[in-house]
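Only one protein chain is missing from this complex, and each of the others stays in its spot.
Per-chain residue numbering starts at 1, and chain names A, B and C are given in the order in which the chains are listed.
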Amino acid sequence: MSTEEPPPQPRRRGFRTGRLEAFSDGVFAIAVTLLVLDIAVSANAGQHLLRSIADLWPSYLAYVVSFSTIGAAWLAHNAITEYLDRTDAAFVRLNLLLLLFVSFLPFPTRLLADYIGEDSPERVAATFYGISLLLTTTMLLVLWRYAVRARLVRPDLADEEIQLLTERLTPGLGAYLVLIVSGLFLPIIAVIGYLGIALYYIIPFRRLSANILPKRRRRDRIGPPDRG
Amino acid sequence: MSTEEPPPQPRRRGFRTGRLEAFSDGVFAIAVTLLVLDIAVSANAGQHLLRSIADLWPSYLAYVVSFSTIGAAWLAHNAITEYLDRTDAAFVRLNLLLLLFVSFLPFPTRLLADYIGEDSPERVAATFYGISLLLTTTMLLVLWRYAVRARLVRPDLADEEIQLLTERLTPGLGAYLVLIVSGLFLPIIAVIGYLGIALYYIIPFRRLSANILPKRRRRDRIGPPDRG
Amino acid sequence: MSTEEPPPQPRRRGFRTGRLEAFSDGVFAIAVTLLVLDIAVSANAGQHLLRSIADLWPSYLAYVVSFSTIGAAWLAHNAITEYLDRTDAAFVRLNLLLLLFVSFLPFPTRLLADYIGEDSPERVAATFYGISLLLTTTMLLVLWRYAVRARLVRPDLADEEIQLLTERLTPGLGAYLVLIVSGLFLPIIAVIGYLGIALYYIIPFRRLSANILPKRRRRDRIGPPDRG
Partner (left out) sequence: MSTEEPPPQPRRRGFRTGRLEAFSDGVFAIAVTLLVLDIAVSANAGQHLLRSIADLWPSYLAYVVSFSTIGAAWLAHNAITEYLDRTDAAFVRLNLLLLLFVSFLPFPTRLLADYIGEDSPERVAATFYGISLLLTTTMLLVLWRYAVRARLVRPDLADEEIQLLTERLTPGLGAYLVLIVSGLFLPIIAVIGYLGIALYYIIPFRRLSANILPKRRRRDRIGPPDRG
């Protein structure tokens, strides 16, 4: 009969994971929603409003790229905390550092939207933007690597699964470096590339979960209450 | 006696539903609250403040229509996740796409508030606004249809209930299309119509839940912890 | 042994209370935090910065009054949902209407901060502000009265407790009406009065919970998981 009862182990969330996730979700959600505040037509756009709206394409592009990147970071953050057995004090601090970069992203996004199309500042804005994205992604990898090294991950997690998430998070760093350099010559191409990285992070994570999660016992996967 | 115990199945939330809901709630709540930032009297409104406040009626109208539409989308999102047994990776991505449209809404809302009453730009603003609402509502229907097709809905859900929610979400699309076209000629009418659609979504959902939910076993309805 | 187990009844939260609370908390928290965006010194404040900061007292006053009022509304909202056994569809819609007024408050707050000290617009701003606060408080009472009438409150709640919360929420309406009228002649007095009402709501709720909650069985009070 004791196997019928909710076993005590699944309550695996340790020190402050609940509030860490709530605070992180808040910062991700606000950073993503503040992006829209920087989309605006000029004050005298009245008589050519259709054209003014169309001329804002750099703002839309920057909005979509930043939204996708923050969305991808949120998904990766989810994958990391999903795999955690518990957190420790250092993990919480590293997480704060990640959030510092995430909540900074609306500023380079605004610069990018403002200066795309203006030759010289466009290169500066695209480079600054790329470096900000690189820092965010680096922190995600640091967070995950720390969690693995400090043995915070769930003991029932197979080594291949840990390896797979590491492999998913790593190549983005190289891609960002290549694009940041390219951005000095072809800023628009770099921005499209940043969108590509975000979509790469967003889309094939699907395969990851499709391949791995079903291997675990269904009850175990569903069991742990995500939020509390 | 085993029927007295909390059965293991009710813990039906699967992959990341808790954080998906928390992140979505955050984006909905912020999008709805940012709308107020665009309501402002002009700098020299001092001596005619009462009149300046009254002259802001387009801002109030846009505020109410957008608040109602986002509120209705939040209710529909609630209804969808309420019916889910679990989520999968694609659902989470489609949800991100929905949130991208939701968090974009403050921008067309601001345009609408700024240009109502100015003949030609008014048509542009109302059309742009209508298209943004249409995209949001379309994504809700896509999300729900995907959930049904991918068998993410709760197995105890009757086919009529699934059908009913589909029927609730669908007619809005046609109504938006009609209003977008009407908005080219009668923009104000279109805006009133958008409010009507939002209220249609908000109000008769009540009947839906009144009719359907009580049919389910009370314990089952109350059992699943909404948040975790 | 069955008395040792967590009884099934305490899971009293019904239709969507978890997300209703999360969404409401989000809107309250954002509305309260956006207030600070409207506090700013003028661009050329440099050489007289100390004086410029001191001259912003109307902004600080408006900030404190609005923060207190939204905080008091959040506390009252808490008291209401704490007493609920479940919610229904109409309650969720009335709650949306309450949030529409709450998230509107930063606008009258800004007007008040901008026009205190300017004779005629000051009266307009204080009146407009008072009406906005009145609408918010009225909606709280409507929400509570609806919950009582629709029998959404917990069955173990004594009639006096219900009565006490009603009595707590009601007098504010009269006080707001008196102050709105006074504000036409003595706007500053009215604003101080609005602060007084907020503090009245904030402070003696303490007595309420001190008197009533201990009467209930301790386990019952602590038992229901607040959040999930």
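One rule holds in what follows: a contact is a pair of C-beta atoms (placed from the backbone, for glycine too) under 8 Å apart; a residue touches a chain by one contact, two chains touch by 3 or more.
Worth saying up front: this structure is predicted, and the values here are computed from it rather than measured.
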Residue in contact with the excluded chain [from A:Y60, A:Y83 or A:F128]: A:F128
Residues of chain A (touch criterion as defined above) contacting the omitted chain: 2, 5-6, 8, 11-19, 21-23, 26-27, 30-31, 34, 37, 86, 88-90, 92-93, 96, 99-100, 103-107, 110-111, 115, 118, 120-121, 124-125, 128, 225, 227-228
Interface residues of chain C (partner: the chain not displayed): 1, 4-6, 21-22, 25-26, 28-30, 32-37, 39-41, 45-47, 49-50, 53, 63-64, 67, 71, 74-75, 78, 81-82, 202-203, 205-206, 208-210, 213, 219, 221-223, 225-228
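Everything below uses one rule, namely that only the chains that are shown with their structure count from here on.
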Chain nearest the global centroid, as defined over all protein CA atoms shown: B
When chain A is superposed on chain B by its C-alpha atoms, the rotation angle in degrees, nearest 5: 90
Length of the line joining the C-alpha centres of chain A and chain B, rounded to whole Å: 25
Centroid spacing, where centroids are CA-atom means, of chain A and chain C in whole angstrom: 35
Set of chain A residues in contact with two or more other chains: 225, 227-228
